[in-house]
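Shown next, in structure tokens, is the structure this report addresses.
One protein chain omitted, others in place.
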Amino acid sequence: MSFMKKRSWAIASVLLCTALGGALLAGCSGSDDKSGSSGKTTITVTYRDDGAGEKGSLYRWLTEIAADYPNKEVEIKPAPIQASEGDYFAKIALALKSKDTAPDIVTEDTFILNSDASAGYLEPLDERLKEWEDWTNGSFIEAMKKGVTASDGKVYGVPYNTDSRGLWYNKQIFKQVGLPEEWTPKNWEEVLDAARTVKEKAPDIVPIWMNMGKATGEATSMQTYEMLLYGAGERLYDDASGKWIIQSQGILDALGFVETVNKEKLGPPLSKVLNGQAGNTASREYLPQGKLAISLDGSWITGNFLDSGASPWPEYKDVLGFAPMPTSQGQAPGSITLAGGWALSIPSNAKHKDEAWEFIKYALNKENSQRLVTASGNITVRADVAKDPGYTKMPFNEIATEYLQNAEFRPAQDKYPEVSTQIQTMVESVATGTSPADAAHKYAQDVTRIVGENGVIQK
Amino acid sequence: MNAKQRKIIYRIMPYAILTLIGICFVLPLLWVMVASVDTNAMQTLKLPRAVTADNYIEVITSRENQRAFLIGLIMSLGQAVLVVILALLAAYPLSRYQMKYKKSFMLTILFMTSLPITAVMVPVYQLFLSLKLYDQIFGVILFYVASSMPYGIWMLKNFMDSVPLDLEEAAWVDGASVFTGIRKVVAPLMVPGICTVAIFTFSGSWGNFFVPYILLQNPENFPASLKLYQFFGQYGMIEYGNLAAFSIMYAIPSIVLYILSQRFMSKGFGLQGGTKG
């Protein structure tokens, strides 16, 4: 009798509850309307939010310049992705894949820009750039354009900041152990000698910190290994032949430096340096607390010491020095740095490409890009900003920008992220006692496996 | 050693061993508890200079955190309720009817529970985009329900096997339908099992950060688990006090739920006959 009815009633009620619950929850999940209701064009800008939310420098910069944006028909909407740096790249790649989720403008790390470009996620900007005076009249530092050029030779983004790497050192400690307070090492041996002096005279202080673990990811590859490798006169990737260099004296030299630091116990304890927090431990604890003499790290670490930073340290301007990383034997060009940085790109799946481009031109003009780098403590990519007194008065800005003259970029290659993982494995194994020759041999095998027999070259 | 001494030792030994085990289990908890009431907490376990609720106040008063907790609760409770209802229905024929492929169905279900969620997340992400469920809290719940369904069915089927048939049959004689039988007779007798499944699914999704991390984009939609995960990432292990307070706050719902149903749990854990299918 009513048996069948009751049964379907029960099923229906379950479905109804499900649907109702869904509607309720959808209501409270906040609207995701991207197109705005007032007939205005909405330009969404996606960037990485490190958790600072509306206090973050990018968010504040974006809302400030958006308020002054002359074209009132366009509304600028921040669409941050809250994630760690590594996770951000994965989330961006997922978002760029689809028309539904792709923003109109996205901030891309130059590290991943090439991969995203060859995946077809990004719009080439060459045609548009040709028409933009700022780009063609030398306002942008020429070397910085390398970082946004993909392997197909096209430009996929407009850079807005960069960074350089070098040797941070604590002048107070240097004074205490009798080293010069204005320090410019000429070659690797002088760096090691300074570390040895610290170890001898102040045994409680860590002489030199380099990130050497897999857990620190790209920091190990770029701040440590590549700084050494390029300083030894070698490259990761041979542009002429289009192949990865898997065997060379330069690789052994770079690893030799890592080996020496660990063998002579000039570095931090391995338990501290081989975990994911190592970078923060060095810049936020050891350096400000005077427990570390020399740190091979990026120009941005001073951001930690600002009042708004993670580890405020007002005295850093006087206590710290920033020396260039010398080449291995002091050969030309004398010092070396690797440069990274971020760019604004337009996704291929963006809805309003023209409006997005107009906004990028406005956002990265001299005035606005200066506002951004000043607020975030980064280095500018514009030559005109670099000369501006408002910019140069920030501690270390001038010197960090100067190092960019010899700046090298990571290979704009698809396989770079994977090769980078192998670099980290190699460096960590040397740090934990494997001989450079063995570690390099394994690296050669692993890279060959990743890029294939035809993609590698020995020197 | 005479018999009496031996007897005493036999009596005391288990208490001593259990106490030792208890101490081992409680030690890791100490630090979080102490650090959560110390604004200057470090990684070292040390007595705080002053006990303060500042860390808790800071965590609780943040609107963002309140929102994250609320969303987490909606997700996990919603999931638990749906799983229990749907799994109860599905378990019924598996327990009561004779079906040809019952055993293989049960084993398939069991294996499905073992597939790492991380593995299927990318297809799920693409599916969500095409179904317009991306960045929807409800979508996350649906996925949670689907992924804990095998486990729910499996457990509830086993619980249902132990509910005697006579009572149900008596209800039918009185004119009750099958559904009324389930609702009025079977389900009340299975409260322990239902609680077990509900708690298990609740704590599973309450603790999961990876699924919402892939399926949600807007930080306003983030549940507590994802907030906590990011707490680790952003500040590293620096703001220990806040981190510890957040962790404890975050552990509370699971604990409360557990305490509420504790009297049902022990009985509910019988697995005898589990593989018979």
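Labels for the chains are A and B, by order of writing; each one numbers its residues from 1.
In this text, contacts are C-beta pairs under 8 Å (C-beta built on N, C-alpha and C of every residue); 3 or more make two chains touch, one makes a residue touch a chain.
Everything that follows uses one rule, which is that contacts and distances are computed from a predicted model.
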Which one, "Predicted polyphosphate-or ATP-dependent NAD kinase", "Sugar ABC transporter permease", "FdrA family protein" or "Dimethyl sulfoxide reductase anchor subunit", is the UniProt name for the chain you do not see?
-> "Sugar ABC transporter permease"
Sort through B:87, B:185, B:198 or B:216 and give me the one touching the missing partner chain.
-> B:87
Quick one: which of A:41, A:118 or A:172 touches the chain that's been left out?
-> A:118
Residue, one of B:8, B:29 or B:70, that touches the chain absent here | B:29
Considering the complete complex, of A:102, A:158, A:245 or A:274, the missing chain is touched by A:274
Where does chain A touch the missing chain, residue by residue?
-> 7-8, 11, 14-15, 86-87, 89-90, 93-94, 97, 112, 115-116, 118-121, 213-215, 217, 269-272, 274-276, 414-415, 417-418, 421, 425, 428-429, 432, 449
Footprint left on chain B by the chain that the document does not show = 10, 14-15, 17-19, 21-22, 25-32, 35, 42-45, 86-87, 89-90, 92-99, 107, 110-120, 122-124, 126-127, 142-143, 145-147, 149-150, 153, 161, 165, 169, 172, 178, 203, 206-210, 225, 228-229, 232, 237, 240, 243-244, 247-248, 250-251, 254-255, 257-258, 265-275
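Keep this in mind: only the chains that are shown with their structure count from here on.
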Just how far, in Å, is the C-alpha centre of chain B from the one of chain A?
-> 38
In the complex of these two chains, what residues of chain A are touching chain B?
-> 2-3, 6-7, 10, 14, 17-18, 21-22, 25-26, 28-30, 32, 49-51, 53, 79-84, 87, 91, 94-95, 98, 100-101, 277, 280, 284, 310-311
Show which residues of chain B lie in contact with chain A when the two form their complex.
-> 64, 71, 74, 78, 82, 85-86, 89, 125, 129, 132, 134-138, 141-142, 177-180, 213-214, 217-222, 230-231, 233-238
